[in-house]
Every structure is written in C-alpha cells, then in structure tokens.
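The complex is shown incomplete by one protein chain, all other protein chains being positioned as in the whole.
Right after this comes chain A.
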C-alpha cells in the first residue's frame, strides 16, 4: 500500500479514534496484568503515527536514544487485526524484571543469563499479548493468534535498523501504522516501550472497525 493510498484510507480522525481505542485497551490490559503480577503499571498517553516501514526504526530510535542498548522482544500477531509488536526495555532492566517472578523464600541466583532471557520473553509475551488482544477485542471482538516471542538482545540504539530487527521493516514501498506507548512498572522502577505495527493488509479492516467502534456511542 503506497503513501497516498494510506492518506486516503486512514484519516487523522481515524488515527485519533485509534489512539483512544489504544488508551482504553492498554488501560484494561494493565489492570488485568496488575492482578497477575501485583504491581501498578503506569501508561503514557498512546500515540499513533502513519509512516513508511523504512522510517519505523528511526521513530523507535528517537524514543529510545537515551539508552545505549535495548533488549527487544518481537512478536507477530494475526487475525483481522495483524502486524508486529515490539517491546523494548533498556538492557539493564532484565535483572529488575526477574524479581517479578521471584519467590521471596527462594530468590533466584544473582547472575543467570538464561533466566534473564526467559524473563524478558515471558514479560514480552504477557504485555504484548494483553495489549494486542484488548485492541482486537475492543474493535471487533476479533481473536488474534501470536507467534512465539523472539528476543533480540543487546540492540545498540545507535545502530538500530530494520535489518537487525526484521527485513520486513526495510521495505521502502510499504506503509505501517505505528502505535506506541511508554509504560512504567512503578515498584520496580522499570520503563519500557511498546510499539505495535499494523500490517498494511489490515488497514482497511482497521478503518472500518474504528468507524464501527464510534458508531456504538
């Protein structure tokens, strides 16, 4: 789908509705998650950008440039709503995240790279799954399926490019809708970035679903 087609298909009003849908969906997701991991998750107001896929990494870089390296968890999802979600944490966060799953009586050993990797994948799986599912559910009661999460460790922010994440983000002809939010796991003092990139195949469906959402009120 080319730039001009997307401009015609996806208006500023659609983007504003999508931001509100994300706001509601992420709020509901974070309240569900808080029940599971018993900590408060604070979310920033979500933002939506419509851009060329080759510009995606520049946008992600802009948001994360205060960090040297990131741990990224990527997961693809598909249903009527389809795309890719990327969760990015500053690399130092993984040790703090481990304590989310720790039993007070049996603390994990201090330095365990395998455990850090599994923790990041699990946190990614939980957060991405909750947020993507809620958006799909709010829009059309759509059910999405997920690929297993993939960890991309120690991504140097200065070198961030589509090539070191996924070749699909390097296509100059494709457009994407980037949805992003910053969240804080308050008690753990951990900040992360969630990016959802809707595939161009789902844009027409997304537009109709957004209009249907507004028509309910």
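Note that contacts are C-beta pairs under 8 Å (C-beta built on N, C-alpha and C of every residue); 3 or more make two chains touch, one makes a residue touch a chain; residues count from 1.
What we mean here is this: contacts and distances are computed from a predicted model.
Trainee: Determine which name in "Cell wall polymerase", "histidine kinase", "Response regulator" or "Amino acid ABC transporter permease" the UniProt entry assigns to the undisplayed chain of the complex.
Mentor: "Response regulator"
Trainee: Determine which one of A:26, A:89 or A:169 touches the chain that has been left out.
Mentor: Residue touching the chain left out of view: A:26.
Trainee: Would you mind spotting which of A:17, A:100 or A:123 touches the chain that isn't drawn?
Mentor: A:17
Trainee: Contact with the hidden chain only, please: which chain A residues?
Mentor: 16-17, 19-20, 23-28, 30-31, 34-35, 40-41, 43-45, 214, 217
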